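Excluded from the complex is one protein chain; the other protein chains are retained at their positions.
Labels run A, B and C following the written order; every chain starts at residue 1.
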Amino acid sequence: MNTFGKNFRCTTFGESHGKAIGVVIDGCPPGITLTEETIQPAMDRRRPGTGPLVSQREETDRVEILSGVFEGSTTGAPICILIRNVDVRSGDYDDMREVFRPGHADVSYFTKYGIRDHRGGGRSSGRETAARVAAGAVAAHCLASVGIRVEGRLAEAGGITGPEGMHKAIADARDAQDSVGGIIEIVARDCPPGLGDPVFAKMGAEIAAAMMGIGGVKGVEIGEGFRAARMRGSEHNDAMRSTGFSTNHAGGMLGGITTGSDILVRIAVKPTPSVGKVQYTVDMHGNETEIRIRGRHDPCIAVRIVPVAEAMLSLVLMDRLLEQLKYDGFRAKLHTEED
Amino acid sequence: MNTFGKNFRCTTFGESHGKAIGVVIDGCPPGITLTEETIQPAMDRRRPGTGPLVSQREETDRVEILSGVFEGSTTGAPICILIRNVDVRSGDYDDMREVFRPGHADVSYFTKYGIRDHRGGGRSSGRETAARVAAGAVAAHCLASVGIRVEGRLAEAGGITGPEGMHKAIADARDAQDSVGGIIEIVARDCPPGLGDPVFAKMGAEIAAAMMGIGGVKGVEIGEGFRAARMRGSEHNDAMRSTGFSTNHAGGMLGGITTGSDILVRIAVKPTPSVGKVQYTVDMHGNETEIRIRGRHDPCIAVRIVPVAEAMLSLVLMDRLLEQLKYDGFRAKLHTEED
Amino acid sequence: MNTFGKNFRCTTFGESHGKAIGVVIDGCPPGITLTEETIQPAMDRRRPGTGPLVSQREETDRVEILSGVFEGSTTGAPICILIRNVDVRSGDYDDMREVFRPGHADVSYFTKYGIRDHRGGGRSSGRETAARVAAGAVAAHCLASVGIRVEGRLAEAGGITGPEGMHKAIADARDAQDSVGGIIEIVARDCPPGLGDPVFAKMGAEIAAAMMGIGGVKGVEIGEGFRAARMRGSEHNDAMRSTGFSTNHAGGMLGGITTGSDILVRIAVKPTPSVGKVQYTVDMHGNETEIRIRGRHDPCIAVRIVPVAEAMLSLVLMDRLLEQLKYDGFRAKLHTEED
Partner (left out) sequence: MNTFGKNFRCTTFGESHGKAIGVVIDGCPPGITLTEETIQPAMDRRRPGTGPLVSQREETDRVEILSGVFEGSTTGAPICILIRNVDVRSGDYDDMREVFRPGHADVSYFTKYGIRDHRGGGRSSGRETAARVAAGAVAAHCLASVGIRVEGRLAEAGGITGPEGMHKAIADARDAQDSVGGIIEIVARDCPPGLGDPVFAKMGAEIAAAMMGIGGVKGVEIGEGFRAARMRGSEHNDAMRSTGFSTNHAGGMLGGITTGSDILVRIAVKPTPSVGKVQYTVDMHGNETEIRIRGRHDPCIAVRIVPVAEAMLSLVLMDRLLEQLKYDGFRAKLHTEED
């Protein structure tokens, strides 16, 4: 199940230490201007090595569009975007060939597939998210062309809010050979009302799946989220006035369907599991051992998940927009016929 | 999109004030014992009118199996379960024919479909969840037959934990013509490792979609959830010993794949939007007005969502179990062939 | 996999000798007029006992709409249509409790599910098609509302064309305790160009799956079909003039996408497998035996498949129309934004 979406469908592939990673986007409308330059800025934002608090791995992440674009515009055919892996030092992982890293997917992959690919996590690596960011950039570009904007930001790191405090919390963790978690807020503005479906495919359900499908995310909130559980109905309900809603506790949706208010999403990211401190673990044969993870690791992966979360929200909104347009289109056709 | 699941697929139908609601389960394995008596107890637990803190609407919720079962066993054919609506007093809603209830889906449905079905919410009504509970009971029965158990409980209401405190918080809200939210915990025990898929269809993503697809749910957590965002890596990582994991901060999954530890889920439920207090709202023509909602309403819908959340988790696990069995089956076949 | 379609999705349920059969239609646009009277005429056309050459089983086939319609119009919610089984004489099948009928699915079902439901075929019975006809009637009604018409006819029976000859061929077979096959032609007129997708989901592929998914159908042709294999390119190509195509050898589609010409489909239906003549077979234990099938059976099931084939083509076209409208809708939105 490496495909996301029903109308704007993204299929990702590639491992962190293989030849390349990439994505095939199927269902992108034709006639949208698109070049590699449309996508590259999002890749650069995600890239490690661009700030003091992220790992120093060199990823150039140059995207190459292989298909689906002709003379600078989408054709309606599937768009394959390829990103070659260039800085693949599997050697870093050689001493972990048989040992499972705590908090990582090593052990669950081994149980599931019967295979131990020790080279940095394979599909479970954060590297896989580069393909999502590329796809998300295309979705965001489509959305922007009809006036919808998606933005994310790190709201909390190590339990601290405010840029300076977060910076210090991350630096402290790094210096202690440890890591911290964080909270990200993503907002979609100017999203039309009526998107999302009432029962299982509620807008909140689609967003929750999208977010919890990012490695390291352990919680998702819409609007007031867990705070809503501690509010009274008279307080949580958003009053309606002729000019719109007075408040936005609901986070932009009612009954799973967008209202036109901003879509407000918050996600909890766990601390990076790769820490320098000594940890207890077992090897492939069940023997107890200790591990001390070396190499380049972000002390707070939440920092790098911001553009990934934006990408996932863009993918959901583009998918749901196309879903709704078919019914709007039928209604329009019906009325034309009736005239 | 009224279908949930890819292998164990449930399609629900029916409105709160229509003739009936129901579900078609497609993909249930053959040879499972199943009668209406297998399903009825779950329906009775969900039913309103069974406690002092729930609404007094009379729903008998008698399930009728229309297909897919022969001589007390499933046949592999789709199972249609029908529940006739018996206590349909649309009259209660007549004075809301043109007015949107705050916090309800009335307004978003109207925008989406161009239709105003004022009779108690239609598909957005909590009544729709009866069909999920019926389907969930079948899934839970299948899971139990292979040793997997799912249990939920109300962990917090109105910000209070502990049965007596929660009881009082709900009663106080009711007396104040208001309502409270709550938090539910659901656990799955003895789930085999290896379920779930690594990228988009992570076990956590499927669970998050399932939970956020329940009306009124505004937040989902796996394991430590939002607390993980405030922990350090060395603290959050679950150490592995030869006897298994020392702790279960991860909530039973790593990299989206189950580990064999208990699956731990927490969800936040908003306060019931239907409150007796006067609220500001608008009508279908955009005119500002006030509304005072009469009739029978649960002061804390979280109470009734407990069996729904159990049902949804059961549906996810049964679906993911079948997904994994095809690969286990191929591997077994391959080894047989090689011998 | 009892669901058909991606946008206009039909999930059927029910066995020939169970309580009821039915269908849930998910994805029907809102605001379409719909009552039981819209559907009933199609049911009556399919019904046995309406002519001298069909079986005399009494099926009233009264449809009941359980959901998705409010005040005579669709709401956008799933439409459940139920048809109770009334004339269920399982007794007819008692002497076949352990014997497999040649040419029937008895033996393949038993291998697949490990279950022998001897009561007239269960899901493999032609009765299942009543649910498709009901769903197809809704699709055809939607299509008609935007000007698209679907019509089928029996073109050949027992190798003979022409009403009188076909009638005689069927009567002869019946008198000989035997049965004959037939060929059905279905045409869709005034279908807009641009429907269908270029690669796997070609319009012809969707139609072929729909038709071959009807019990007893063993061949499908689009346009010239097998005759195309014996034509030269210069002869098969449809020349284009300013007024449109000069001919329609292609059957209304090029590269899997409709052209606006009539969609021409032909299907081959095998002879009814239930014949009165003595046949060699085996029982559930592998013992060789003979069987002489009694009871009411159509000497030519092709007669009754005509409305089923119309239904399936209607379902495909409605599904593909909605698919296309989302892209047309996006383009329209894009142009609006650009102005």
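Criterion: a residue touches a chain if its C-beta (ideal position, glycine included) is under 8 Å from a C-beta of that chain, and two chains touch if they have at least 3 such contacts.
Here the structure is a predicted model, which is why all the values come from computation and not from measurement.
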item	value
Residue touching the undisplayed chain, where the options are C:I65, C:M96, C:I257 or C:L322	C:I257
Hidden-chain contact residue, picked from the options B:G5, B:G76 or B:P273	B:G76
In chain C, positions touching the absent partner	1-4, 6, 12, 100, 102-105, 107-109, 111-112, 114, 121, 123-124, 128, 156, 158-159, 173, 176, 178-183, 193-194, 197-202, 204-213, 215, 217-242, 246, 250-251, 253-260, 268-275, 277, 279-282, 286-288, 302, 323-324, 331
Missing-chain contacts mapped onto chain B	6-7, 29-32, 76-77, 142, 145-147, 198, 321-323, 325-334, 337
Chain not shown, touching residues in chain A	1-3, 9, 11-15, 18-22, 24, 26-27, 30-31, 64, 66-68, 70, 73, 75-80, 82, 112-115, 117, 122-123
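Heads up, the rule we're going with is that only the chains that are shown with their structure count from here on.
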item	value
Identity of the chain that, by mean CA position, is farthest from chain A	C
Most centrally placed chain, judged by C-alpha centres	B
Separation of chain A from chain C, taking each centre as the mean of its C-alpha atoms, in whole Å	43
Distance between chain centroids, defined by C-alpha means - chain A, chain B (Å)	25
Junction residues of chain B, two or more chains touched	1-3, 12, 112, 114, 123
